[in-house]
Structure formats: C-alpha cells, structure tokens
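Dropping a structure here in structure tokens format, bear with me for questions.
Heads up, one of the protein chains got dropped from this complex, but the rest are sitting where they should.
== chain A ==
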Amino acid sequence: MTADRIPGRVVVVGSSVGGIRTGQALRAAGHTGEVVLVGAEDVAPYDKPPLSKQVLVGDQSAGDIPLLGPGGWAGDGLTPVLGRAAARLDPVGKQVILSDGEPVAYDAVVLATGAHPRSIPAPEGSLVRTVRELRDSEAIRAQFSRGGPVVVVGSGFIGAEVASSARQLGLEVTIVEALPEPFARALGSEVAARIGRLHADAGVSVLGSAAVARVESLADGTGVVHLADGRRLPAATVVVGIGVVPATRWLEDSGLDLDRGVLTDEYCRASGAPDVYAVGDVARWFDVRSGEHRLVEHWTNAVEQANLVAHNLLHPDELRPHVKAPYFWSDQHGLKIQMVGRIHPDDRVSFLRCTTSAGEKDVALYSRDGGFSAAVVLGWPRAVVACRQAWERGEDLAQVTGRLSALATAATPVPVG
C-alpha cells in the first residue's frame, strides 16, 4: 500500500520561495500531516526578486512582498520554527538539529536552504555589500539615499539590476567586470552587446577586463575601488554580485551526496539518504534531457520543484521528473529581459524582429545544428510562453521561428549585435 509510504510529518528547511511553496503545495494537494518550516531568518517570509529592483528604489517594502497567503502561517497550515538555523541533518535518526541543539523529527525532509552570496575581501564597515536578504536590500537603499557614486562588481543579473536601480535613483554608477565582455557569461557576446548598449544609454559606465585588486575604505565612510590595472574608482557604496554558493555547509556530515549543491535524482530525491528531498538554489538535480546534473538559480525553478516534490511526496507510485524549461526574467532600465532554455558556448545566435500590436520586438534565438537551445526575449512576454512550450516539446529552430511568426504580424531576421 502507498498509504503507509506517505510521510506524516514533513519538515522543510529554508523559509524562502522554495520552502514556502513546497509547504503550500503540500496543503493544496491535500496533505493532512504536520508541515514544519525551519528558517534561519526571524522575519515573515518575503520574496527575493524585488530586492534588487522595487525594494532598492523604494517602490516596495517588506510588507509588499510576502510569500505566505493573506492568512499567514495559520492560513497556509504551516508551523514556523524561525530564528534558528538548521545545524545538522541526521538521516538515520530522521531529525534536523537546530543551532541550539534542539532536534526536529521528520518523516520526510525537504532541503530548501538556497545559496549564500560570494563576496570579495572587504574592509570593515558597510561600504561593501551583497544583496541576498531583505536586510541587505534595506541597508543598500539607506546607503543609496545618501548619494553616489556606486560601483557594482560583476555584470551578472543581480549586478545589472542594482546598477539599473541606482540609475533610477539618479546615482552615478559603474559596473566593473573582470571578464573582457560584460554581460556575456550568461548571454553570449551578441546579446551581451545589446545589454551593454542598454546600460550605456541609461548612463551606466560599464568596464570590461576590470578586475578588482582591493577596496580601500576612507575616513568619511566612502571608499576607493582599486582595479588590477591601476585605475581607481571612488565609491560611496560597492555592491558585489559575483554569484552564489549553495548553502550546504550544514549538511557536510549528513552522508548526503554533495557536489556544489545537494545531488538529487530527476524526482528531486537526494542521493545518499532516504526521505530527503531538495529544491531550488541548493538542489543539483539530474536532468534527464541532458543526462547531467544541473543547478538552476532562478525563481521559477524553485517553484516548479516545490510543486514537484509535494506531488512526489504524496504519490510515491506516480513520481514526476523535473523536465521544465529553465526560465528567468530580469528587469533592467525598464526593459524586461526573459530567457528560456540553456545556452551552449558553440550556439549560433540569430535575431528575429517581430511586429506586434504593441510595437517591434526582438527575440534572440540560440541554436546548434538546427536544434533550439535557448531564446532571449526583449520586452515581449507572449513570445516567452511560446518558447517555453517549444523547448519542453523539443522543437527545432524552424518550429520556434514558426511559432513566433504566428504571434506577430511580420517577422524578419535582423543583423546580429
């Protein structure tokens, strides 16, 4: 019988989007046992994407970005254990040990501890910051309100969004990127050139081949960013966006298989111990399509895996694999940048300009031998829906182009760059 294989008490570790959505999905699917949410932060669960966007510019604050429903913890049927981090997982005794030593017993546990931001060696004080938690964003906002200049280290999405927000506030902003081509690591050269123009037009100074040697702090609280080539950039705030590290340190002696994340199978079941699942930024899941383990650090991935794990916990005989198209959005200087799929370094990139009732829209299509790898859509969400469906069905470049042409009144290839 499956009934006795369905866990009674589910403990979810991490109270951000992956964790909260797992709990909510369990309830929505009719789970009647207790669902305990363990969270290191002692604040009401909030959403992260606005932290580099609306919260930084002051359009939203903590109360505007809740993850729980209007009825709060009770309304969602979840039991919070906040303000103490999980310090250890004991899969044999089936318990999570909190930082003060208290054990929390589980029948099944879902790991949703996300990731911690990487930083650079920094002087003491508040000059150099990363943005991952609400308090980071609030502190940067307070600092921005005292004026610029702002130096952003790293041209990834979070850095690019922080730069956009700082410009929106009228601050002088420089992005420094160690690699020669800013924005290219995730997007490739062709689309990176477009994004570079977007930032230049908005008044952001973007420097490539600009590695930071050190940050010097001055007596007045401001500082100087010294680049490896000797250039010096004054800064009132330095925001570092150079990637994240999955939060697995607390699992090191758990016996789970860890490799830059918690390794799981395609059903998000952790390898190395029974009844342990992982979702979101901490999970490196087995991707059936590519035959490799993947970690996707995007909001929608965390929510999709939360739904999946809730289903798999309650339906052990009808397990669903994680096969959704990787997808994320980023908002920069008023443009919505949306990406679907997975870029390979040797992809060919072509641009399609589509005429729609809302104006001309550009889509960058990435392909290899006619196969469709990925799309970057600039300001045309409708096309994103089509690209996600096409990717999941394994359609080729011609089919995707056909879908986009059908959405537009005209579609013409445009020169790359």
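Quick note on the criterion: a residue touches a chain if its C-beta (ideal position, glycine included) is under 8 Å from a C-beta of that chain, and two chains touch if they have at least 3 such contacts; residues count from 1.
Going forward, contacts and distances are computed from a predicted model.
Peer 1: Of the options "Phenylacetate-CoA oxygenase subunit PaaI", "Xanthine dehydrogenase family protein molybdopterin-binding subunit", "Putative hemin transport system permease protein HrtB" or "Ferredoxin", which is the UniProt protein name for the chain that has been left out of view?
Peer 2: "Ferredoxin"
Peer 1: Out of A:V238, A:V303, A:L365 or A:A411, which touches the unshown chain?
Peer 2: With A:V238, A:V303, A:L365 or A:A411 as choices, the missing chain is touched by A:V303.
Peer 1: Using the definition of touch stated at the top, determine which of A:R5, A:H116 or A:K336 touches the missing chain.
Peer 2: A:K336
Peer 1: Which listed residue (A:Q24, A:T237 or A:S254) would be found touching the missing chain in the intact complex?
Peer 2: Touches the omitted chain: A:Q24.
Peer 1: Where does chain A touch the missing chain, residue by residue?
Peer 2: For chain A, the residues touching the absent chain are 21, 24-25, 28-29, 47, 49, 299-300, 303-304, 307, 324, 327, 329, 331, 336, 338, 356-358, 379-382, 384-385, 388-389.
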